[in-house]
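Apart from one protein chain that is not included, each protein chain of the complex appears where it belongs.
Moving on to subunit A:
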Amino acid sequence: MASRIAQIRLVSSHPQVYEPCDDSFALVDALLADRKKLLDHRPTICMEVGSGSGYVITSLALILQEIKTAYYFATDINLHAVRVTHETLEAHGVHAELLTTNIAAGLEKRLAGLVDVMVVNPPYVPTPEEEVGGDGIAAAWAGGENGRSVIDKILPIADNLLSEKGWLYMLFLAANDPLQICLQMREKGYAAKIIVQRATEEESLHVIKFWRDSDIRMEGNEAVTIAKNRGWEFLLSQLSRLSFRR
């Protein structure tokens, strides 16, 4: 029987590459929880930004295996990570088009509006700004102030790449202020939902799914204007409509 998700024993590794951990598992659990919806959605082009060991993109490809039309992209800034991703995919008999690049540089222009499913486990750890970037293993976690440096770069790129029916699954720490991120995304016309929430000893992880919602887009501009006038209380009352569930 084909495995539903990537198997740890088949995941390749390298000293400079982030190994699957609680955050990776949480993200894959979210995809599994959404499996039926994803299959019904019939995504054509799927992408993972920051594939690391390849655990998540491999799992996504296995989850969507019955959709023969899916075409997968995976990127990582770390050359070793891209090679490890390649090995992990091969070990599971699935394929993705891989690129060594910063986020989605090189694909942004031509692939704009074409990505139906995007999955990201970003570098979310709050660190000093100097630690952000680079192409070694620290790039896997260093997130600068509030862990938002790279997240804030990825979100507009995702917005550009996602199709009308595009879904984004992204992982955050409580420290990243996911509520504020959802508000930001709402301003761009996205609804948001927590699919998985997990507290480990060190971290409080949230996997949030974003999708374009035409109702939000129409009222979004209006809500933002009113919020600016009326302030915080109005925003809180609007948040309950975000289907922000535990």
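Keep this in mind: a contact is a pair of C-beta atoms (placed from the backbone, for glycine too) under 8 Å apart; a residue touches a chain by one contact, two chains touch by 3 or more; residues count from 1.
The rule is short, and it goes like this: contacts and distances are computed from a predicted model.
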item: Protein name as given in UniProt for the chain not displayed, "Multifunctional methyltransferase subunit TRM112-like protein", "Very-long-chain enoyl-CoA reductase", "Protein PLASTID TRANSCRIPTIONALLY ACTIVE 12, chloroplastic isoform X3" or "AP complex subunit sigma"; value: "Multifunctional methyltransferase subunit TRM112-like protein"
item: Residue ranges of subunit A at the interface with the undisplayed chain; value: 44, 68-69, 71, 73, 77, 79, 82-83, 86, 97-102, 105-111, 114, 135
